[in-house]
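Missing here: one protein chain of the complex. Every other protein chain is in place.
First chain written, first letter: the chains are A and B, and each begins at residue 1.
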Amino acid sequence: MADIVLPEYAPNVTPDLLEGPAGRPMSYWQLVGWRLRRDKVTLAAAGVILLIVSSAVLAPYLAPYDPFQGSIRLRLARIGSAGHLLGTDEQGRDMFTRLLYGGRMSLVAGVTPVFIALLTGSTLGIIAGYLGGRVNMLIMRLMDIFYAFPSVLLAIAISGALGAGLGNTIIALSIVFTPPITRLAESVTTQVRAWEFMEAARASGAGTLAIIRHQMIANVLGPIFVYATTLVSVSVIIASGLSFLGLGVSPPHAEWGLMLNTLRQSIYVNTWVPALPGVMIFLTSMAFNLLSDGLRDAMDVRL
Amino acid sequence: MDGMGKRGRGAVRRVLGAMGVGLLGLMLSWTAARAQSGRGGTLRIGMTAADIAYTAGQPDQGFEGFRFVGFPLYDALVRWDLSQGERLPDIVPGLAESWEVDPADVQRWLFKLRRGVKFHDGSDFNADAVIWNWDKIRNKDAPQYDVKQAGEIAFRIAVIKSYRKLDDYTVEFTTTRPSSFVPFQVVYVLYSSPAHWEKVGRNWQAFATNPSGTGPFKLTRLVPRERAEYEANMEYWDKNRVPKADKVILLPMPEVTTRLAALRTGQVDWIEVPPPDAIPTLRQAGFQIFLRSYPHVWPYSLNLKAAPWDNKLVRQAANYAIDREGLCKSLLNDTCTPATGIVYPGHPWFGHPKQTYSYDLKKAKDLMKQAGYDGKRVRTSFLISTSGSGQMLPLPMNEYVQENLREIGIDVDLLPIEWNTLTVWGRKGFVEEHAQTGALNISYNFVEPFSAFVRFFHSASVPPRSVNITGYINPEADRLIEAAEASFEAQVRDDTLGKLHEQLIDDAPWIFVVHDLNPRAMSPKVKGFVPPQSWFVDLSLPWVEK
Partner (left out) sequence: MWSYIVRRLLLGIPTLLGVTIIIFGLLHLAPGDPINAMLPPDAPQEVVQMIREQMGFNKPLPVQYWRWLKRVAVGDFGNSIATRRPVLSDLREALGNTFMLAISAACLGFTLGVGLGTTAAFAQGGWLDKVASATAIAGVSLPHYWVAILLIIIFSVELNWLPAMGIRSTSGATSAWDLAQHMILPTVALSLIPMGVIMRMTRSSVLEILSQEFVMTLRAKGLWSRTITRHVVKNAAPPVLTLMGLQFGYLLGGSVLVETVFSWPGSGFLLNLSIFQRDVPVLQGVILVLAAFFVILNLCVDILHSVIDPRIRRT
């Protein structure tokens, strides 16, 4: 995964009290919230994500048809056909319904691995960074091995070995994303550990536990979290890429990558319907990218 | 002219007119003749394979390997006559002029070899070459033994016990039991040049890049995963089959949309398996679409040991529940025909089955009721692939069948796996973690009686011997199979196989779905191609107009 972006991170001691707008003193989180509220683009991105997620969750209530029932006679109907606003797929199933349900699979396939990698990666990385020495060497060299693989290929190899299916895709992608998160976690933990921030923070007059919690969150968990959100968009794309190759979700389930796969042969009959799942992947990925950018700016995480 | 007078001028005009008509007629017939018997051009073929098959002799990639590499570059003792498509191809003489069974010992076959045949490198083809090649695939101690080629062909020639040279142009084979299937087996054994193998340093890999067979084409260039270039063998021993095209270029194109784009942009002249949905637009744009029945069937091999498939009534019900016409018309754009048996109607082995397996939901539901599933839904699972040679469009087709079966109370879980992995289970059968799986979806060929029936339905064919994975044991079927094999008269054999077929349709160890029609698309400039009722084609027939 040398291709997954992992830049140098230089943490800074975050004061307990920051200067907010108009010189008002604010706590770190208050400032983050204030910044977010003023960032229109990030808010819009968050709104889009909320829309996509909620429509996926509420799919059974919003969908006009059953995602598995189709009428072969009506296959590949155009966008705007009677009764099928977004057309039908190659089996005659309503596209709007399939896109809604597809969102469930794609989002799960996109977010879950990152979440799992976040947990395992941070744990491994923080332990490695905190303990240093042999343990650090062992963990980091192990991660190096995975890091020497291109992410797409590693995902394909693992999926090929485990077989198709949503569960195996999630496992494969979790393995793919853990090393970069581990690396980042180790890096920030090592640097934070090296400070004498206890003295520095105490000088600003705060309690020990508060200091640790504050510094840890701001300087360790913060960057890790922001980095993880950038991985979600990559994850959505790779997950759909796996389905595209036949290694991801199995039919007849709806998943955007799988739909791209099965519809691509129909591109000569009906050009726009096969493009729809691609559009959804694009929107979701883009929204997550914008959101993570906004979070990074707001949390003043210099990644 | 002046001195001719009116009558004279009229006569001249008439003569000139006659000459004109004559000339026109001559031109027309000459063009027509050219259209029928032109030659030349370079034929560029976009194949579904991801790489060029093994070129050293016995090809890999199954029948696709024979189609584009094996049979063009090499010959066998006998061959399929692929010059017509109205009926099933006959087996006709190839490198053997004639063959016969010894009337005194029906396990002994004599093949008389053709004289004057030369390999591409100029060396002679004779009985020594034949024995050398059989050693190549059978004799582990021979220096020319190639384990890869041996593996590819071993099961196809299982009935041949021994081989012996009688004289320079006569070879004798003996069989393990009396079998009329011998020509169907030796048609797959190809002959590489022993002299050339010595010349390239006794190395099969070197031979593969610079091969020498007896076939109608010579390999001039091989770029792995990219292209193979053939040129016509103008000294080919069969003067009727000297290729009409000058060159053939084979291009692997596994990605279907890429293949289609390549044809439409003129990068290739011929593609295998265009996407069915694109066929109407291809026709409109003037491309030729070829469809022909061939010995292919797309079924579900049922696990006869797992419920509900252990119940014959359920199996028949499932067969009545599938809307095959709908499937072929809608999803596959008429590139398939309904399959109500292993072979298709009109085939000599079809017989007169009692069960017709038309689309009859009422009958299907009645059968389910009789089987004891009245109102009760039953769950089962099908192991399917995401792609694969002969599998057609596995995902959409399986979803379609899933829908059909749901109507009669059978809920199917589809388990898609890689094609490669599916073939593993296709060999092992319903064991280990798939002991309770309901069916496997693998397409099969029925080129000859062994591949149509023996390997699936004889009691001795259970794995690992062969691929009777359904576990179908029926003494009557065994008897019919053995009788057919021992019968050396074609008509009697076909009738026996017909009776076997009727029995199998009734017992329904498979759910029969469709027969593929082998769709191909070609540019209008390709002439002379005849789609045969076969997995193979005769590449010496077509040529490309300028």
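Side notes on the structure shown:
Convention: a contact is a pair of C-beta atoms (placed from the backbone, for glycine too) under 8 Å apart; a residue touches a chain by one contact, two chains touch by 3 or more.
Keep in mind that this is a model prediction, so the values were computed, not measured.
Touching the missing chain, out of B:A208, B:A232 or B:L497, is residue B:A208.
Listed residues B:V186, B:I289 or B:I442: the one in touch with the omitted chain is B:I442. Only one of the listed residues, B:Q84, B:Q107, B:S466 or B:Q503, touches the absent chain: B:S466. Contact with the chain that does not appear here is found for just one residue of A:I49, A:V269 or A:L290, A:L290.
Not every partner is drawn; the one left out touches subunit B at residues 42, 44, 50-51, 54, 56, 60-63, 140, 147-148, 150-152, 154-156, 204-205, 208, 221, 224-227, 229, 249, 251-255, 257-258, 260-262, 264-265, 267-268, 389, 417-418, 420-421, 423-424, 426-428, 442, 444-445, 451, 455, 463-467. Within the entire complex, the positions of subunit A that touch the omitted partner chain are 2-3, 5-8, 141-142, 144-153, 156-158, 160-163, 233-234, 237, 240-241, 244-245, 257, 260, 264, 267, 271, 275, 278, 281-282, 285-286, 289-290.
We adopt the following convention: only the chains that are shown with their structure count from here on.
Those residues of subunit A whose C-beta lies close enough to touch subunit B in the complex are 69-70, 72-73, 75-76, 90-92, 160, 163-164, 246-247, 250-252, 262, 264-269. Residues of subunit B that touch subunit A in their complex: 256-257, 260, 275-278, 280-281, 326, 330-331, 386-387, 393, 395-396, 398-400, 402-403, 414-418, 421.
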